[in-house]
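One protein chain is absent from this view; the other protein chains keep their places.
After this line comes chain A, so read on.
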């Protein structure tokens, strides 16, 4: 049975399914924690109609061989990214602050534990 024929299930006030959606499922980005103690890492993306299905699809697609103990799925349009170009001046403020690195400091070799 097609949902397109299922007019009886429709409840007043809910969006009616009009039978011609060809709706594109939203894109979800998938993050997997490989094992306890590690961060979640981005592994790829998938499409799903809702969050629950996205989680199930992510389980089936990205953890078929025990690759994870925890999965996050995030709708792509909910992610705010730094900029369209990953080589832009957004990160320039950290570029000229070499003194933030331990190697900036000159310490004699014979001083221990530094």
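The rule is simple: contacts are C-beta pairs under 8 Å (C-beta built on N, C-alpha and C of every residue); 3 or more make two chains touch, one makes a residue touch a chain; residues count from 1.
Operating definition for what follows: contacts and distances are computed from a predicted model.
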Name per UniProt, for the chain absent here [options: "NADH-quinone oxidoreductase subunit J", "ABC transporter ATP-binding protein", "Chemotaxis protein CheA" or "1,2-phenylacetyl-CoA epoxidase subunit PaaA"]: "1,2-phenylacetyl-CoA epoxidase subunit PaaA"
Where the missing chain touches chain A, by residue: 2-4, 11, 13-15, 17, 19, 21-25, 27, 43-47, 49-50, 53, 60-61, 64-65, 81, 83-87
